[in-house]
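Written below as structure tokens is the structure these notes are about.
Only a single protein chain was left out; the remaining protein chains are all shown in position.
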Amino acid sequence: MKVEAKRFLFVALALSLTVGMGWAPGASAEEVLKIGWVADMSGIGATFYKSQKAAVDLFVEETNAAGGFLGKKIEVIARDAALKPDVGANLARELILSEKCEFLIGGTSSAVALAVTKVSKEFKKIVFFHTSNAESITTTDFQPYMFQVVPNTGIEGRGYILYLSQKPYTKYGYIGYDYAYGHTQFDAAKALLNKLNPKAEIIVELWPKAGETNYSSFIPTLMSKNPEVIFSSLWGGGLASFIKQGVPYGLFKKSTLTALYDLDLLRATGLEMPEGQLGYARCPFYGVDTPQMAAFVKKYTEKYNEEPADWAIMIYDGLLVLKKAIETAKTFDADILVKTLEGMKWNSLRGERYIRAEDHMANVGIYVGTTAKDPRFKNFLILKDVTEVPAEKAWLSVEEVKKLQPK
Amino acid sequence: MTLDFILFLSINGVAQGMLLFIIASGLSLVFGVLRVINFAHGSLYMIGAFLACSLSALLAGTSLLHFLLLLVLVPPAVALLGFVVEVTLFRRIYRREHLMQLLLTYALVLIFDDLARVVWGGDLRNVARPELLAGSVEVFGLFLPSYNVFILILGPIIGLGLWLLLYRTRSGKLIRAAVSYPQMLSALGVNVSALMTATFMLGCWLAGFGGVLMSGLANIDLGIGMEKIIECFAVVVIGGLGSVGGTMLGAIIIGVGSSFIQVPLSRLATMFPYIVMALVLIIRPWGLFGKPER
Partner (left out) sequence: MPGNASGKMQRTAVAAVLTALFVLPFVLAQLGRTGEFWIWVITEMVIMALFATSLNLILGFGGMVSFGHAAFFGTGAYTVALLMKKAGFGFVPAMILAPLAGALAAAIIGWFCVRRIGLYFSILTLAFGQLLYMIVFQAYAFTGGDDGIHGIPKPEIFTPLTYYLLCLILFLLCFVSMRTLTNSSFGLTIRAIRENPERARFLGVNDRRYQLLNFIIAGGFAGLAGGLFTELNRFAQTEFLHWSKSAEPLLASLVGGMYSLVGPAIGSTVLIFLKIILQQIHKDLVTVWAIILGVILLAVVLFAPEGLVGLYRKFREKRTQN
């Protein structure tokens, strides 16, 4: 028993000693403005993180070369939430309380975002989301210290239905991951489809698990129902696998596949991507013709020797919002900045955009087009004839948003 | 569902099962001889797939020869990694309790998966199928990808090879004897520890082989190891730990079962391996082909 007691003492001592050490590094560095980033670096988050980090590094470099925010140099401190919400919430707290970060950046997973936005609200620190895109974060889970610069699940789902319903299709098929992102997007799409085209019917619905890589059993089932168009909330590696496996089954001879064709995906599927698919993207650099985008792509390509994926552009845009707000309000005070942000216009890479005051959602739509070869890119296809489905057509109305938001 | 469609789904499902069999047989073999459930088997499979991607980018070709070269070169590389791990780590824990063995292999999962992230990063990648295997064959009026047919043929060949090795060669007899009487074998002058190293390497070779095959089929990312190891557990438990024939049967059950269950209920397909695994463990824990312990 004596042993046990001494052990206790020993541990307690060690604990209090090391706790003491813990806050030593956090105390210094007065002149730097810290921005905490709850990123998803590992697992399937790694793909996104790579481009996100490249864009953040570029932004920090440029901003500091130009004098920082209101004369303060900025520093972004990144942590890995590993797609786990409880880890994300803890890290957000650590970044605010221990690292003394004034602002937060979100990550890739929506579940983590939902946890992080609560911490942002609790400590009244502004956070923005750029890749995770839960619509609920602007409605049922809305809180004023958040803003979102990525087309949310509702804008995506309704956006591509707006596009597809102009075509003569009536037999729709669906395949998507069985998780919140897939379901919210599907629900938004289905509701709008019923309204726009009552003759259209969703004849087959398949729900593989999130991140599924083997679609060999799903593809024949999908094909046996002969849908004319398949819309999908698959993305990333799973979508690349689905396309790769679908080609030899002859899937794309019978149906066209509408899904998220971001640059990483297009690069991964390469020349195996069938031509003429009706796809969408959140922010394809090649489909946006603005001088800002051209300048950004040039800088990015020179630095990293590859074109920026959608994730890089969106996180960069989010940082631009923050910069504009701070420069307009001339303060780091979160409550004043929230007021500044509401309705604020900023010069985004996508052209001029604004933050809607009621739900802090940027008016960013999705970009639609058809897959095609392009002489500029030898190893992969891109979307051709890209047009934007404006957010104003696809997002929830202010009344709908108000009804959903917490009172 | 028409009869044609049912037959098509069955063949398709068996092809899925064969890929699973190739990977799971390595896990089963290692357990059969070393009595260690290797959590890191999925990571080795993933490393095999990543190596295939890198090598294929290096060779830059899509002919069948290029692809065969991957199949020849990558699995031995994974086996070599297995050699290092066996000699430095596994060897020390054969006599320890299950928990320590499991935790050691789990530690390897943490290390391998993170190292893979450091080395290969988050790029989405896969291997372009050789032109000869990129098309499809008509079966019952539907198209079955040639690549699946290729796997469908490889699976039984590997199964047969393993069976011949274990039951028709002297090393096989020794391996099997090493399971039950390691002391007696060493007394007879057999180098048991070399035998165990060789078996472990063979298990890793199979993981690497499965990885190469997968790299031509699907996108390779950092999650595939974790995903596959659980499926392999299910296969191996269903068939009976350590039995090659059982692993084959388990793989076919999971492959064909998942193929059919998603027709009416796609959401159940995820749970299917776990449900079968739980049922087998409750009703017949030593698996369909295994023998009860003691």
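A and B label the chains in the order they appear, each numbered from 1.
Assume a contact is a pair of C-beta atoms (placed from the backbone, for glycine too) under 8 Å apart; a residue touches a chain by one contact, two chains touch by 3 or more.
Quick caveat, the model's predicted, so the values are computed rather than measured.
Engineer: Given the contact definition stated above, which residue among A:Ser42, A:Asn152, A:Thr256 or A:Gln277 touches the chain not shown here?
Structural biologist: Within the whole complex, the residue contacting the unshown chain is A:Ser42.
Engineer: Decide which residue listed in B:Val87, B:Ile153, B:Leu188 or B:Ile230 touches the omitted chain of the complex.
Structural biologist: Within the whole complex, the residue contacting the unshown chain is B:Ile230.
Engineer: Taking the full complex into account, find the residue in A:Asn90, A:Ser165, A:Thr328 or A:Gln405 that is in contact with the omitted chain.
Structural biologist: Of the listed residues, the one touching the omitted chain is A:Asn90.
Engineer: If the hidden chain were put back, which of B:Leu3, B:Val84 or B:Leu99 would touch it?
Structural biologist: B:Leu99
Engineer: Can you list, in ascending order, the chain A residues touching the missing chain?
Structural biologist: 1-12, 15-16, 18-19, 21-23, 25-26, 41-42, 77-80, 84-86, 89-90, 93-94, 96-98, 100, 110-111, 114-115, 118, 134, 136, 141, 178-180, 183, 210, 406
Engineer: Which residue numbers on chain B touch the omitted chain?
Structural biologist: The missing chain touches chain B at positions 37, 89, 92-93, 96, 98-100, 102-104, 106-111, 113-115, 118, 230, 233-234, 237, 241, 267, 270-271, 274-275, 277-278, 281-282, 285.
The rule is short, and it goes like this: only the chains that are shown with their structure count from here on.
Engineer: What residues on chain A touch chain B, complex-wise?
Structural biologist: Going through chain A, the ones touching chain B are 42-50, 178, 205-209, 211, 213-214, 216-218, 220-221, 223-224, 236-238, 240-241, 244-245, 247-250, 264-265, 267-268, 270, 272.
Engineer: Which of the residues in chain B end up touching chain A in this complex?
Structural biologist: Interface residues on the chain B side: 1, 5, 8-9, 12-13, 15-16, 114, 117, 121-126, 128, 134-136, 142-148, 214, 217-224, 227, 258-260, 262-263, 266-267, 269-270.
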